[in-house]
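Note that one protein chain is taken out, while the other chains of the complex remain in position.
Here is chain A:
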Amino acid sequence: MSEGLNYTFLIDTFFIALSGVPITLLVTIVALLIALPLGFLLALTRINQVPVLNWFSRIYVSFVRGTPIIIQIFIVYASVPLILSLFFEKYNININVYNINPIWYAFIVFSFSTTAILIEVFRSALSTVNKGQLEAAQSVGLSNFQAYRRIVIPQALVVALPNICTATVNLIKATSLGYAMSLQEITLKAKVAANVGYNYVEAYIDIFLVYIILCSLVEYGFKIYEKRLRRYKYVSA
């Protein structure tokens, strides 16, 4: 029974798993591109206590933080086709909802959850910036937009960056659940390769390695960027 690891398979599958990286990165980047501005805007509604949006984002954040991401995936994967098919039927659009590429669902789920995480990140980061900074900026004649763009955001970003890094790493990790939507990313590709000869141990070692490399690189990248921002802050201060 115990024949040790199948090393040729281990090496071959490593490259199969690696071929899933572009999809993982694509989902991560799209989710971040949607979530960063949206999270920032909703964080502003929390800080400025915009009546309805304030409550909306509170409940939204509480929901996302309170439910496992796999269940969010289940819900989106079960509900969006239902809604879409009703919509398509109504307007006589001839598209079969079950032929939609699962990557679209992945975009929806992961931007949905990352936005909520980033709302909290930006909210805490913005609240660390002294209110006097904004007032001072306005008093020297900057518009509200300029004051945020040039004074508040650069300072908040330094505080937010480590948390954004954590959120990104968590997002990359969460995309491994894309298999539930048959998304062709790292985990699914290696798993399918393992199905042929039941080499699951080797496949999961490969997946494990790919994620460690990917996440370490992302963390390293953020660290370098953080250093740059800090230096910039020091010079300008």
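Definition applied: contacts are C-beta pairs under 8 Å (C-beta built on N, C-alpha and C of every residue); 3 or more make two chains touch, one makes a residue touch a chain; residues count from 1.
The definition used in the following text is that contacts and distances are computed from a predicted model.
The UniProt record for the undisplayed chain lists the protein name "Amino acid ABC transporter membrane protein 1, PAAT family", from the options "Amino acid ABC transporter membrane protein 1, PAAT family", "Galactitol PTS, EIIB", "Amidohydrolase" or "CbtA family protein". Among A:Phe74, A:Phe88, A:Phe107 or A:Phe222, only A:Phe74 touches the chain left out of the display. Note on the undisplayed chain: of the listed residues A:Ala147, A:Ile164, A:Leu177 or A:Ala193, the one touching it is A:Leu177. On the side of chain A, the interface with the absent chain consists of residues 1-2, 4, 62-63, 65-72, 74-75, 78-79, 82, 86, 169, 173-174, 176-177, 187, 200-201, 204-205, 207-208, 211-212, 214-216, 219, using the contact rule stated above.
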